[in-house]
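Yeah, one chain of the complex is gone here, protein chain that is, but the others are all in their spots.
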Amino acid sequence: MSSVATQQADTHSGAHEEETGLWSWITTVDHKRIAIMYFVTATIFFFVGGVEAMIMRFQLMNPEQSLISAELYNQLFTMHGTTMIFLVAMPMAVAFFNYVVPLQIGARDVAFPRLNALSYWIFLFGGLYLNASWLFAAAPNASWVGYATLTSSQFSPGVNVDFWFISLSILGIASIAGGVNFITTIVNMRAPGMKLMRMPLFTWMTFVTSFLLITAIPVIAVALIFLGFDRLFGTVFFDPGMGGDPVLWQHLFWIFGHPEVYILILPAFGVISDVIPTFSKKPLFGYPIVVYAGILIGFIGWGVWSHHMFTVGLGPIADSFFVAATMIIAIPTGVKIFNWIATMWGGSIRFTTAMLFSIGLLAVFTVGGLSGIMHASAPVNLQQHDTYFVVAHFHYVIVGGAMMGLWAGLYYWFPKASGRFLNETLGKWHFWTTMIGFNLTFFPMHFSGMFGMPRRIYTYSADLNVAIYNQLATIGAVIFAISAVIMVWNLVQSWRKGEKAPADPWGAPHLEWSIPSPPHHYNFPELPTVRSREPLWNDGEREEILAVTMGEATEEPHMPNPSYWPILLAASITLAWALVMTGVWWVIALGIIPVFFCTLMWGLEPAFPEDH
Amino acid sequence: MFALARGGAVLLLLLLAACGTEYPQNSLSPHSDFAETIHQLYVSIFWWTMFILAVVWVLLAWVVVKFRAREGDEKPRQIRGHLGLEIGWTVGPALIVIAIAIPTIQAVFATQRPVSEDAMTVEVTGHRFWWEFHYPEQGITTANELVLPVDRPVNLRLGSPDVIHSFWVPKLGGKRDANPTVAVRDGEEPKYNWLFFTPQETGYFYGQCAEFCGESHAFMAMRVLVETEEDFEAWADRWRESPGALPPSGPEQPEDETELEMAGMPVQADEPDELEVGDEDPLVAMGRDVFLNQATCLACHAIEGTSAQGDRGPNLTLFGERTTLASGILENNPENLAAWIKDPWAFKPAAAMPGVDYDMQGTAGFWPATELSDEQVRAVSAYLLSLK
Amino acid sequence: MSTELQATQSGEHSHDEEGHGSVAMYIWIGVILAVLTFVEVAVFYIEAFEAVEVPILVVLSTAKVILVVMYFMHLKMEHRALTGLFMSGVVLTVFMVCALIILYHFLPRFAFAP
Partner (left out) sequence: MAQAAAADHHATNTGISNFKLGFWTFLASECLFFGTLISTYMVYKGTALVGPYPAEIFSVITTTVSTTVLLFSSLAMVLALDAVQKANKKAALWWLFAVIAMGGIFLGMEFQSYLKYIDYGLTLTSSTFGSSYYVLTGTHKVHVLFGMIWMGILGWRIYTNRIGPPQAEQVEVAGLYWHFVDIIWIVIFTLVYLIP
């Protein structure tokens, strides 16, 4: 590998150097830069959500404490949930989609580079808008699921809920655009020979996730429109006094919400499906089965939403249906887990940090998955629903699954993005503090839940005798916070002066490792031809591919133009949505004008330089 | 992972140590048929999942230990899959899923079967942030402490006038939401949720609203008092007789229910407000006067047999018998009661009740401060506590 | 932005354009659609059909949708990837609409009532 890498130094390059100023980042349409922006932004939001969580943990450390007011606590957990899901876990996964997918399939960029930039800016502005509510001391306070009728203007008269529904609908646009973009990219832009069944698993899971995005988000978008109309224009969708049914909100929310949780986990599954084979020096065991299992999870995930609603009273027939559908998901998930273990079986396992996080995921995600199975049993759920047992479940699957998977991906692909390794010693510290802190935080919650502590309460009676579990959780959270600091420290240090990484630092099999680290802005000077699932692991094929991909382009490849319309359009969309808060129809109509203008200008601007 | 195992072991020890502790809201300690059904199901699922967890962890530990990369490792065999294994780990879990799903579905139907004929109905209404219990058969309304006879099936009809609440008394069974009652056309029956169980032991059971319902959701607790059939009937009689509205019959007022029953208290007179005060504690008399004639209390609260018939707040008949105050969050004693009447928001932000010196402006409308003096507050407390 | 018509840009679809169908066919489809609409309305008005009205209407409107998608939107002549993409949305939509209708109108919503 390195012999090829040296070639690049003296090749004459006909391609432009990439610009670096601030303006070039604002107008960039390069998927790699957008990915980095996504990652950095999501990490910052992770700290925001994390600090919110820490304040809650200190409030809950002892019974009958009141460090903060009930109202503030309600804002904190609502913002924590909303932030972590919509501004951390999802965009962080999207950061990886962006960076990795085009490289893995051998493309120069995503299908719609400007749309990609638009997604990012909308995400950023939507997130800022949501958090701007803190400035008005009016952060959303009706929980991340926003059940009607608590969100009605009668019971939530302030602007808190307005901030919530407006920013979520803004963020929805970014997600749908992202989903369309990645589906198109994956269907249409694969390098020669990259058949669907040769795609790396991460790309596959991106594909499935994108489907979930484009199908699930519209449902909540409509639900949010109903909510907005109820609040601002007096419609009666969720007004029981007028025959509206608050439970309908729950249906619509969870029809979105359950696919959403698979949106969170599937990217992580994708990451570890790439990481585990690399560090076991074995191809993924049962590749097609793992792919189909992922598709099946996504698909069945559409038919299980009411397992969040067993206490709502849907009747025994509906309950039974959703029990069965939910439990069936355990099977494909288990298949995946066993295939990963089988991949490691007989391998030669290197315990890099990326691999540690992947193994950690297997160990703790299973715990969360199994508590999910307990929830899925409707009668048992009647005891567990809305208690800390559920809080334990979903942090196990989200933090122990989704986040750990993404951190595995971080250590795995960081050398590609930066040309430098993340420090492995700090990495191991990061891993072990995460493991200890995480389990110490969330394992005791199983007990506090079972002993009767409901969730979303700002304090609890000393009579319940659950103080000890809460204290352990708080201590764990502090350790976990330290792990987060270690991670960021590692990122910052290694980005600047980490050990240099070659093109293929891990001896990994996929195309992204066939190009220099960091890649040229055009990724591939010429597109390689793929003949197998692990192109870089097959001797002849690897040499052929490296010969094509390691050089510099002799002529500037046809790359899209930078554009400032994405950021302007994103700003105008955010503005237009923000004006909805006024509830005055003509102000709202005025707000649409800049959106139209920007869309038009965008449409008229050439996406690519015209040089032919 | 090792840390995890170690952490798990420590926590298990903690759990064992904790077994002796009393958990009033323990969901693993069934005291009704309903809770028992759930518990058995839970235990069986628990062991299944522990078995699966053990399999996964053991395999994982084995792989991690056994297949570490070592100096001079050669390239491992490149195995791409194995059909038999795939079938095995699909069918195995599938069988387990079936083993879990079948009893689950049986329990689903068992816990939602039609109500038995002899069940006693109680209409439960979740308010922000307190519970109202109405017994249509007995014609009784009470709040925050549900009194039930032991061994008699009870059928709770759950509803709410505002937001979703969830009725949950873990030892007596699972929770079910009290959904806002959806208005229906004339002639149609509004739909309610129902919760059906038979308490099997007497005693106090703790419960709490389990659906986030706003600012004081954390303070929306409740108690269930399960009594013997006789005690329950006696309680119901006492409620209907409403001793609080009567001039007390002297210092030897019967304390215990059975005595009271034997005493055969006379039925409520018609004009309660004009009753003789007699040898009653003057503070109580003053309190009654304040409550019924001077303050706004009666606009929201009802006391059976008096002119207080408000229904915006808890029904306070027999309030003196309650062990808790303000939906289970405070012990019911004179100090707490006075403090509550003075300043409810100190205990329960956004409670729909005005304080002595602040107005209440909320979804229940506008209510001016009650402007009671300390003396009056003490009197009202004494009066309310005398209602037993 | 070039102002004259460019003869070649991405030659791929200039040929299969013809494959998209002829004007006559489009007009025929248009007529069929109109007729189906008319039949639907007739079914709506004719009392005799009351019992089978719903299934007939569902079948007819599905037929209309399929005609538009297949011919006006050319899905019939396109790469099957497009069919797969679009159908994934359609299938989930149908599933969701049916599920909600069943939940609300066919299953007893609440566990039981005395």
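Chains: A, B and C, in written order; residue numbering restarts at 1 for each.
Criterion: a residue touches a chain if its C-beta (ideal position, glycine included) is under 8 Å from a C-beta of that chain, and two chains touch if they have at least 3 such contacts.
The structure displayed is predicted, hence computed values, not measured ones.
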Displayed partners of the chain not shown (whole complex): A, B, C
Full-complex contact with the absent chain, from A:Leu72, A:Val159 or A:Val222: A:Val222
Sites on chain A contacted by the missing partner chain, in the whole complex: 111-112, 114-115, 176, 179-181, 183-184, 187-190, 214-219, 221-223, 225-226, 229, 233-237, 242-245, 248, 252, 255, 558, 560, 599-600, 602-608
Absent-chain interface as seen on chain B, which is shown: 183-185
On chain C, residues whose C-beta touches the chain left out of the figure: 1, 3-10, 12-14, 17, 20-21, 23, 26-27, 29-30, 33-34, 37-38, 40-41, 43-45, 53-54, 57-58, 60-61, 64-65, 68-69, 71-74, 78-79, 81-82, 85-90, 92-94, 96-97, 100-101, 104-105
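We take it that only the chains that are shown with their structure count from here on.
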Between chain C and chain A, distance of the C-alpha-averaged centres to the nearest whole Å: 34
Residue list for chain B, restricted to those that touch at least two other chains: 112, 176, 193-194
Overlap residues in chain A, where contacts from two or more other chains coincide: 313, 315-316
Complex contact set, residues of chain C against chain A: 1-2, 81, 85, 88-89, 92, 95-96, 99-100, 103, 107-111
Residues of chain A that touch chain B when the two form their complex: 69-71, 74, 142-143, 147, 149-150, 154-155, 240-247, 280-289, 311-313, 315-316, 319-320, 323-324, 327-328, 330-331, 334-335, 337-339, 341-342, 344-351, 359-360, 362-364, 366-367, 370-371, 373-374, 377-387, 432, 435-436, 439-440, 443-444, 447, 450-461, 463-466, 468, 472
In the complex with chain C, residue positions of chain A that touch it: 183, 187, 211, 214-215, 219, 251, 255, 302-303, 306, 313-318, 604, 606, 610
